[in-house]
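A single protein chain has been omitted; all remaining protein chains appear in their positions.
Showing chain A:
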Amino acid sequence: MTRDEITAGLAEILEEVAGVNPDDVAEGKSFTDDLDVDSLSMVEVVVAAEEKFGVKIPDNEVQNLKTVGDAVSYIEAQS
């Protein structure tokens, strides 16, 4: 899966869970500061991403995933 494909998959999840406009989702965007994803919604995003991409994202990793790009890299490395 390419980085663009992972980004597009995350954009779908972010739209479903937090109402984020898919056009706003890009690797440089911060989940909390730019996309307004709160902590409870971030939990939902993580669980949905695990299912969608067939990866495990432990809770102690989630705090390191500040931007969409961080999440893409983590998922890319795991899959």
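Here is the rule we use: a residue touches a chain if its C-beta (ideal position, glycine included) is under 8 Å from a C-beta of that chain, and two chains touch if they have at least 3 such contacts; residues count from 1.
One rule holds for everything that comes next: contacts and distances are computed from a predicted model.
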Listed names "3-oxoacid CoA-transferase subunit B", "NADH-quinone oxidoreductase subunit K", "Pyruvate dehydrogenase" or "3-oxoacyl-[acyl-carrier-protein] synthase 2", with the criterion being the UniProt name of the chain not displayed: "3-oxoacyl-[acyl-carrier-protein] synthase 2"
Candidates A:E44, A:E61 or A:E76 - the one touching the absent chain: A:E44
Interface with the undisplayed chain - residues on chain A: 17-19, 40-41, 43-44, 47
